[in-house]
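Let me begin by handing over the structure; questions about it come next.
Below, a portion of the complex is reproduced, with chain positions unchanged.
When the chains are written out, they are named A, B, C and D in that same order, and each has its own residue count from 1.
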Amino acid sequence: MNSLNQQSEKDVVDARLDLDRQRRCGFPEVIFSLGKTPEQVARIISELAQRGDIVLATLASPEHFAATVKQVPDAIYNEEARLIIVKRGEAVTYDPDTDGAGHVIVATGGTADFSIAEEAAITAELHGARVTRLYDIGVAGVHRALEHTDTLQSARVIIAVAGMEGALPILMAGLVKVPVIAVPTSIGYGANFEGVAPLLTMLNSCSGGISVVNINNGFGAAVIATRINAPAWLEE
Amino acid sequence: MNSLNQQSEKDVVDARLDLDRQRRCGFPEVIFSLGKTPEQVARIISELAQRGDIVLATLASPEHFAATVKQVPDAIYNEEARLIIVKRGEAVTYDPDTDGAGHVIVATGGTADFSIAEEAAITAELHGARVTRLYDIGVAGVHRALEHTDTLQSARVIIAVAGMEGALPILMAGLVKVPVIAVPTSIGYGANFEGVAPLLTMLNSCSGGISVVNINNGFGAAVIATRINAPAWLEE
Amino acid sequence: MNSLNQQSEKDVVDARLDLDRQRRCGFPEVIFSLGKTPEQVARIISELAQRGDIVLATLASPEHFAATVKQVPDAIYNEEARLIIVKRGEAVTYDPDTDGAGHVIVATGGTADFSIAEEAAITAELHGARVTRLYDIGVAGVHRALEHTDTLQSARVIIAVAGMEGALPILMAGLVKVPVIAVPTSIGYGANFEGVAPLLTMLNSCSGGISVVNINNGFGAAVIATRINAPAWLEE
Amino acid sequence: MNSLNQQSEKDVVDARLDLDRQRRCGFPEVIFSLGKTPEQVARIISELAQRGDIVLATLASPEHFAATVKQVPDAIYNEEARLIIVKRGEAVTYDPDTDGAGHVIVATGGTADFSIAEEAAITAELHGARVTRLYDIGVAGVHRALEHTDTLQSARVIIAVAGMEGALPILMAGLVKVPVIAVPTSIGYGANFEGVAPLLTMLNSCSGGISVVNINNGFGAAVIATRINAPAWLEE
């Protein structure tokens, strides 16, 4: 039966590295941690960190980080955003004064969506974007959103994160002329159906200018926002 | 085989009349027209009109009305709201000056939901409610909704009708202290799923004070609004 | 990488407080505990308790309460209703003799829905409502519901809580002239789909006068019932 | 290309006859008309009528009957129940005086479900059952159902047909000790989802003794009711 094991673990990890590299398209090295063991994540981060300047692991648990930091001591962990980050040397990063590109707003109506919003905000920052967080804007208190109208209109692109009924991006798209990337979250209960309700709300918006990513996909929203915002280092 | 037909049509209609009467609970005689032939609707209206002051048939087609008006010449038809109405003698009705009860607002974000909104508004009026129509308030243009804040806050109850993403009642419930009855409509396409999207939006509202009726059920919303508004003739 | 953490936790909590205040619309301070850590809930309750007379946290676990009571010693906990309550000084509350407003009935068919029913009943009481609990009325034993007809007809509004097939509000709406707020619960199994079955039952009622809130949303039903019942302190 | 047609139509019809005979299991010859042309239905009925005493075609349109009656002049048609019936000579049938078996109640809450209820009632009668129709019992008017308690308790089996929210069988199963066959219908709109709402209601009944058939399957309910009621001619 030994022949059944001839797919060595090393081959598998190599395959993983190749695969992850394939996915780049102008992006740092990214590992999707879900369904991988702490050891697997640690090993892949370690390998990638030797080849690139920025490595990012999404949906990472504290266990993933504990295994990683043993092998990569300068890895840092943002628990709320569930991100493991390795960032080195000449990595192009956010410079609030000299970067000529626009800025990205990450907005959310309530604190329950904080985790996904941070995943988006930090991912965007890692790609060189200037990010403004507006975490206290909700449809239930519409006056507060209106107070931020000037800020909202100054962005190059808005990431609007919302669970429950998901109306926040609808409200925003009525206030601005820039693209709004809507991120439904699974925060809610009952007929929320783990994010299906806000997903449908966002897809059916009667306001124009909204496109949608998968439920809880803060990372994906940041990738798109970065591609819209087009920082210089993407152009090379 | 004759015994198979011994359930005479007359028996069936009588049963219908009995049934419809059962459903009253303080309401005019109401006929749900869907799935009934024009002749059946005409016959039931004709019988009911001999016993009561107000008769209302919902979801009525022009064919339903054509058959009805032959038997009940004073029946009138509102095509947009799909209502056939018979209203006679001492029927208690809306008196804008002397009726002490509160008033009911029927709001909708776009003209596409006009038909359901009118079904709600006319039904409420037939029960003696003062009704204010606000048909130009939409989440996409939030400033316009805010202009009506005073009007909205003066109501005893608000019926908010919305298709597409259904965010209108969310916005409103953040502006008032009175109950909001939300009516999702099937206006939309694609992932709207014939009204499921706004239904879910409304059920998941992060604003408090919203309860929901079935998709397109303008009539039902008006029944509830009337019970909340409690005009005098309901008390007897 | 430090700049990634510049959104200090204090800012976040402040935002939360602001947000929660936005949501009031005539209501005590309310915290939705789901997805918040015990420390976060404790800190928000503590801050809110310094500003208002009544603070309510819904969907609170024993862990949430343990953290809270350390900071707010007069906080009390109702485990079955999953509510943390802080109630002080001049808080307007229920006075069975002198309050002129109507009373609210909270009804449920079985003991399995007790938790949601208590969430509704206590929330309504905290807003000054007189509440009558009818927890032994079920469609399976219809005679028992009929025995309570007089009580049901004396209410200003009825909250009907039901899992399984969810028929209880249908039965009740046929007996009374007042609004019925239907609360589907996730009690059931198989084709119940965690509350979807009773939700659909309630939305499709052939009895008039029923509106529906989200699955397990006893709190929301109480907010609406209070707005319908309109105790004096809401009017100021 | 001729070989592609070598499956002659005669072979197909023969196959159909064989198939339909297979399905009997103690039942008359039955044709499911949906998706068959008028000519196909007419030809199959004609063949079957030469071999058996009773032939029944369900879901038959007026066009199906028009084609059939040309070939089988003694065929009769019940338009509301959408049944074509051929009944001859010594066919065992219902004799209200001498048949020792129990009787079957077909109940429905409203007239909208009349068509499916008749499909069930006539099918049961064709199998020799005594059938009592109770077409005016609805959950919205529960007192009326209670008036029929004695009749309901005298049955051997009850077929309860209901659209909208589908609560009728729940109510009935609480009043009797005999099996209740629940038939959801597609009568309704919006969140009824063409019969899914009453189907789920019936499957989740908190009353015992209810089993369910497919949406609109009045025929199937009658087959089961007959097998429960067990008229003598089934025993041979």
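One rule holds for everything that comes next: contacts are C-beta pairs under 8 Å (C-beta built on N, C-alpha and C of every residue); 3 or more make two chains touch, one makes a residue touch a chain.
Everything quoted here is computed from the prediction, not taken from an experiment.
Whole-complex tally (this structure file, single sequence, 4 chains shown): 8 copies.
The criterion applied here is as follows: only the chains that are shown with their structure count from here on.
The rotation relating chain B to chain D, fitted on Cα atoms, comes to 90°, given as a multiple of 5.
Farthest chain from chain C (centres taken as the mean of C-alpha atoms): D.
Averaged C-alpha coordinates give centres for chain C and chain D that are 45 Å from one another. With each centre defined as the average position of its C-alpha atoms, the distance from chain A to chain D rounds to 57 Å.
Counting partners per residue, chain A has 109-110, 138, 140-141, 190-192 as the residues that reach two or more other chains. In terms of inter-chain touching, the protein chains here follow a pattern that is not a line, ring, star or complete graph. Put simply, chain D touches chain C in their complex at residues 109-110, 138-143, 145-146, 164-167, 170-171, 173-175, 188, 190-193, 196-198, 200-208. Note for the complex: chain B touches chain D at residues 1, 3-5, 7, 12, 15-16, 18-19, 22-23, 32, 34-36, 40, 184, 186, 194-196, 199, 214-217. Only residues 22-23, 25-27, 30, 173-174, 176-179, 181, 199, 203-204, 206-215, 220-221, 223-224, 227-228, 234 of chain C touch chain B when the two sit together in their complex.
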